[in-house]
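Of the protein chains in this complex, one is absent; all others appear in place.
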Amino acid sequence: MPDGKDLNVKSTDPAVREMIVKAAKMEVKTVWDRYEAMLPQCGFGDTGLCCRHCLQGPCRIDPFGDGPTEGICGATADTMVARGLDRAIAAGTAAHSGHARHLAHALLKVAKGQAASYSIKEVEKLRAVAARLNIQVDGRSDNDVAGDVARAALADFHEKDTPVLWAATVVNPERAKVLSDLGLVPRGIDHEISEIMHRTLYGVDADPVNLLLAGLRCGVADLAGCYMATDLADILFGIPHPAVTEANLGTIKADAVNIALHGHNPLLSDLLVTRAESRKDAAVAAGAYGINLVGICCTGNEVMMRHGIPACTHSVSQEMAILTGALDAMVVDYQCIMPSVATVAECMGTTLITTMEIGKIPGAKHIPFTEETAAERADEIYDIAIANFKRRKGKSVDIPQIKTPVVAGFSVEAIVSALAKLDANDPLKPVVDSIKSGNIRGVCLFAGCNNVKVTQDSNFIAIARKLLKENVLVLATGCGAGALMRHGFMDPANTDKLCGDGLRAVLRAIGEANGLGGPLPAVLHMGSCVDNSRAVALAVAVAQYLGVDTDKLPVVASAAEAVSEKAVSIGAYAVAAGLPTHVGVMLPVLGSELVTQVLTDKVKGLTGGYFIVDLDPESAAEKLLAAIDERRAGLGL
Amino acid sequence: MTEPREIFVRLDRCMGCHSCELACAVAHSRSKSLYGAISEQPRPGHRVYVEAVRPDTPVPVLCRHCEDAPCMHACIAGAIGRNEEGAVITQADKCIGCWTCVMVCPYGVVGRQLEEHKAYRCDRCQGRETPACVQACPTKALVYRSVRDFSRDTRKTASKTMIVPQGG
Partner (left out) sequence: MAGQTRYVIIGASAAGMAAAEAIRAIDKSGPVTVYSDESDPPYFRPLIPFLISGKKSAADMAMVGHGPYRGTGIDVRLKSKVAGIDARMRTVSLKSGEEVAFDRLLLATGSSPYVPPEIDGTGQEGVFTLRTLSDARSAAGRAEKSRRAIMLGGGILNLKASFALLERGLKVTLIVQSPQVLSQLMEPDDASLIRDALNKAGLEIETGVSARRILSGSNGVNGVLLDDGREIACEMVCIGKGVRPNAAFVDSENIRVDRGIVVDQFTASGAESIYAAGDVAVTVDPVTGGRIVTALWTNAVEMGRCAGFNMAGKPTAYGGTFGILNATQVAGVSFVSMGIVHTSGLDYETHVHESRGAYRKLVFSPDGERLLGVLLLGDISRAGLYRFVIREKMPVAKIKSQIINHALHYGHFIRT
């Protein structure tokens, strides 16, 4: 039975702690149990000194020098570590762009009239994106433009004459030149991923610096994938605008048909949201008061941002939602879904429903989803959940009565329109003026996951607290946003006490100008993990407004509790974009002094960005502030 | 009083992952963390050695803390003694790096710290509840038990493996 101290080490979230205690009582294994069983973890993998890229392996290099100092093929620690990192970046890029490609296919089907359940929701954005891509807009139908945008998106995956448009056209010209001069402009998203797989193959690229540059180029391809995913999701499902909602396990309701939407892509989840009303009667007929959708991870962020659907939990605590015993179904698509949810779901009577051909889990019910059959599949899911509710009805559940108010949905468009209430002709001026005056000392983007190695949310909370007090404007995406929302950072009622004077005044001015009768929340929720592109878009807009490159801005990023290889590829593009980028868990690179040095120092001379690897949140916050101040000084502020 | 424990090797369980070696080096580093130890100079040495007879037969080898420890008697500097738990300990400050212990150890498990010119060897991780190598072993090929407990467990396992196939 976990005692208090043990719980404190696992999570800072009181709702999660309640469920950890319950899991222990029920002898249901959770991520924390599996982590403990895994300890101590293999130091070779931990430091990047294990290579399984060929069948002569596995090779391990002894970091202490007594054993082998190179792999069987002769790869040094530097080569091995750089190759491993490249593959992580490639995997992350494959995931984000896979998500984007899925949306591109959907948009193409919409354009061709083959996906009746979907439509173009944001014509303005469609046309803006098309214009950016140099696609003819005037005098053409929305479907024609959408078809061309979708085809341009799909074309960005393979090698072609033009660079990847979603990379080349989304950054400011100065940054485009930096990337071009360094050879970091991707020629095709899939091409870069594939080339990483090629060059990291047995007996290809052994030059650690060459490998790392390829990794950065792949990282830029990841930016393209993310940016594309955001653009296309906005076109199909709408641009997010601030919505008032709430977060944490208390959003699950004992007497409703509870369906958790978990994963990343809004394609299915958005449809489930829009069809919920039509299924209400069936739910009521089963004895429920209605249907209650709750989000987990980035699917949760997508539907929260566009529909105000509450988030029940995030990332490392995903099993805890099921442990309430009140989930009737958990619907998942892909990415960050721990296979263990199937086991926990079985213990708790929840039906786990997988929906994607690439993401099946033994023990789950698989309902194959396609855009063409989306509505039928959605209804099938509702039927299962309602049937499950009938079985569950009247049985006791354990829902922690803990939830926090959240205002979420700050897309760039939403931010600009809020700022326009202060200065309609020059909306960026108020924010840039605040940066100049020091009311906003800088900007920090929190992204990434919750890592079981870190007490859940503790790094996010500690760093955000410190930065807000120091008047740093904090943006958040993904499960970083999830962490901060569950701890009240997105509740405008807390803005005053969380923020320093300058930042408080800015957030209050914007809030009041928008008729909120109070400030904006202390942390602005910008979306899911692909929506880190929104933060890039905002940085690019501010850079262009100031007439400087993005590496001159007092903007930093932090993946304080990163897990996924997607966080590594996001980190790579943040560095490529010129941002000091904090990672709060150890990247598997320490085995190579050279690679560690390049990533944390030398790359600064190339892109202006660099990694700050620091496991201590207090000192990480200091380093982020120092990086902000260095840049302010560079701008003469 | 609890019986002194020793580190035993269950050869059939060793996967040859070398995790014990890393954990040992970290436990004998100044920083006591992998991330810190990896950049220490001189590099911390490990005192357990995963050797291989053939590619598929890894053998972890470490100091047996012999009852009649040849290294202890051979030491010309009085640097090797036995502590209360029965572990044979090399005292670095007294070691003069003459390598006599290396010459007489029949297990070949005395290491040489060349930068500091000191011999080093397993100290069963004095001050830790369980030696780092034992803790690190993912397959429990290394176990920390008293002689009595270990031989009792071995007998139990042996009888189990004999009974199970017959029983069905």
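Each chain carries a letter (A and B) given by its place in the written order, and its residues are counted from 1.
Here, contacts are C-beta pairs under 8 Å (C-beta built on N, C-alpha and C of every residue); 3 or more make two chains touch, one makes a residue touch a chain.
Everything numeric in this text was worked out from a predicted model, so none of it was measured.
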Where the missing chain makes contact, among the chains that are shown: B
Omitted-chain contact residue, chosen from B:Lys32, B:His117 or B:Arg155: B:His117
Contact residue for the chain not shown (choose from B:Ile7, B:Cys24, B:Ala37 or B:Met72): B:Met72
Given B:Ile7, B:Cys105, B:Cys125 or B:Ala141, the one touching the chain that is not displayed: B:Cys105
Interface residues of subunit B (partner: the chain not displayed): 11, 49, 51-53, 57, 59, 61, 70, 72-82, 94, 96-100, 102-112, 117
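Everything that follows uses one rule, which is that only the chains that are shown with their structure count from here on.
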Distance from subunit B to subunit A - Cα centre to Cα centre, in angstrom: 45
For the subunit A and subunit B complex, residues of the former touching the latter: 40, 42-44, 46-47, 60, 62-67, 586, 590-591, 593, 615
List of subunit B residues in touch with subunit A within their complex: 17-19, 21-23, 25-26, 34-35, 37-39, 43-46, 111, 135-136, 138
